[in-house]
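Every protein chain except one is present and positioned as in the full complex.
Right after this comes chain A.
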Amino acid sequence: MMIELGRYAVPVLTAWGISAVLIVGLIVQTLAASARARRALEEVERRG
């Protein structure tokens, strides 16, 4: 279903777009850092 945003389409889409970028970016950064830390620990434990 298409939502009609009327004359406020630009601010609504801007707010949702920026928020989506920030939140998805935070999730991606969190998961990437987690994977890096896990690999680094496994590597050191394998050596030791």
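We adopt the following convention: a residue touches a chain if its C-beta (ideal position, glycine included) is under 8 Å from a C-beta of that chain, and two chains touch if they have at least 3 such contacts; residues count from 1.
In the analysis below, contacts and distances are computed from a predicted model.
**Q** What does the UniProt entry say the missing chain is called, choosing from "Heme exporter protein C", "VWA domain containing CoxE-like protein", "Carbohydrate ABC transporter membrane protein 2, CUT1 family" or "Multisubunit potassium/proton antiporter, PhaE subunit"?
**A** For the chain missing from the view, the UniProt record says "Heme exporter protein C".
**Q** Please give every residue of chain A in contact with the chain that is not shown.
**A** 1, 3-9, 11-12, 14-16, 18-19, 22-23, 25-27, 29-31, 33-34, 37-38, 40-41, 44-45, 47-48
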